[in-house]
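Taken from a larger complex, these chains appear in their original positions, while the remainder are omitted.
Order of writing sets the labels: A and B. Residues in every chain begin at 1.
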Amino acid sequence: MNTSVEIAGVSFKNPVMTASGTFGSGMEYAEFADLNRLGAVITKGVANVPWPGNPTPRVVETYGGMLNAIGLQNPGVDVMIERDLPYLQQFDTGVIVNVCGKSVEDYIEVVEKLSDQPVDLLEINVSCPNVKEGAIAFGQKADALYNITEQLKKHAKQPIIMKLSPNVTDIAEMAKAAEAAGADAISLINTITGMKIDIDKRRFALANKTGGLSGPAIKPVAVRMVYQAAQAVKIPIIGMGGIATAEDAIEFILAGATAVAVGMMNFHDPYATMSVIEGIEKYMQMQHVEDIRELIGAVHD
Amino acid sequence: MAKKKKTQAKVLSQRMLADGICDLWLETSLAEHVNPGQFIGVYPANASALLPRPISICRVNEGRNALRLVYRIVGKGTAEFALYQPGEYLSVLGILGNGFPMEKAAGRKVMLMGGGIGVPPLLELAAQLKRLPEGQKPSQISIVMGYRDAQTFLKEEFEENGALYIATEDGSVGSRGNVLDAVRENHVEADVIYACGPMPMLRAIKKYAQDNRIQAYISLEERMACGVGACLGCVCKTVHEDAHSHVNNTRICTDGPVFNAEDVDI
């Protein structure tokens, strides 16, 4: 049985990854999950310099999901190079670094610093709804997305994955813009902007007012967008949004994702990635699927 | 420290301690090497509520593999927990957080200060401090607890572990007012404070400790998602740059919940 998949020439032993920002740098979940079994770890977004993030409360639970407004707190790319990448090097797993910035220059600085590092792929976060400057501004207009993708392609040594925002009218248009500008892959979805109000205190539940919705609640939106993107582009897709079980992961793969990432549900079940990996193998056995690549995009018109 | 895990815990007993305050004993392998002040994440079975609820450990019985939680019913999760009967199972994540630094107590006068639902973790702390071997033991244990009213849950058990002073908001028991009012009224002295309670109380204690040159270790609360340091949801501002985050932010779930009051900007 083959469960390995390839993205932009890099091979991963299986399609199961961890969604950026929900798995730290791997270290935090190493007590629960065997990182050696993961297709890849996608690390928390990292900028050129340390970012403090937003004030608290930063997280709040919602029905079947949660809102977060972390605001991309991160220790900066230098710390990642000194501390986190060497840590991940110990494991037999793919390493994808998620990159954020406030300006195109910020992003370029990060990808250049990572150019000689043991990083398989770069995931460019242009879709975080929780920071005022940059980020989502690049991810909600096709021409802005095209521009930043094109520029990063010039500076990035590793292949780049553009991480798309679901907060758009037409996801296919965004996927096409990324592909046209040279992106090696796309990942989606980032969180959907949401809000919760504390009716007792009559104030916003999050200090940032709005936050990004993730978890099982959003899965149908994510599957739809992955499907629409898969119909629109030829580059590989990493699908995410509410994945809790192998069944969820397989839905994304059938819709057109080459790989998948488990996000918020790590918080509910720190072993979630492990059972997703096992469940995919079981499904393949039951359904007599020899090679997982038969499943990618197998459901379509 | 033991490896963290998510596991099933069996309810041994549950009863009401006061209005809306539940006292729950769980049997779980997590009950090894618990530092007072550490907590666990308790998962509601309700599928709409996916995040673990952080609840402090109130007592440990290593021999019986048992943990005690004392919690207030405030929302969806705690309302569900209150329904569990002996023999039923709850999913728990732990052991989480650092706990109170008991080594600071050696040979010194310590004061344990708790307010509201911050009271429970100090019970295990009091019990462990009292049991410490000669040389590591505090020279004196004073316990100052603040309650809303005469429902002074855990009072008798605190009395077994030190001199107990009580403050109540309505003045029905002990000093009227908050824990600091009780401290002043009873001239309680201390070299080290261990505290847990609502933020305004902790702020006041921080100031009191600074003014009186007392070391204060305070247990903080914040909304959590992962409980294990991955999501950066539960941070608290720090006075100095944090070694892990490289900004002035520290994670309460892993680097806390107990901090030296001097280090955090509350």
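Here, contacts are C-beta pairs under 8 Å (C-beta built on N, C-alpha and C of every residue); 3 or more make two chains touch, one makes a residue touch a chain.
All of these numbers come straight from a predicted model, not from anything done at the bench.
**Q** With each distinct chain shown just once, how many copies of each does the entire complex in this file contain?
**A** Expressed as a formula in the displayed labels, the copy numbers read A x2, B x2.
Keep this in mind: only the chains that are shown with their structure count from here on.
**Q** Could you grab the centroid distance between chain A and chain B? Build each centroid from C-alpha atoms only and quote it in angstrom.
**A** Once rounded, the distance between the two centres reads 36 Å.
**Q** Can you check the complex and tell me which residues of chain B touch chain A?
**A** So the residues of chain B touching chain A come out as 3-6, 43, 47-52, 93, 222-236, 244-249, 254.
**Q** Of all residues in chain A, which touch chain B in the complex?
**A** 21-24, 28-29, 31-32, 44, 50-53, 56-61, 63-66, 68, 70, 73, 75-76, 79, 215-216, 264-271
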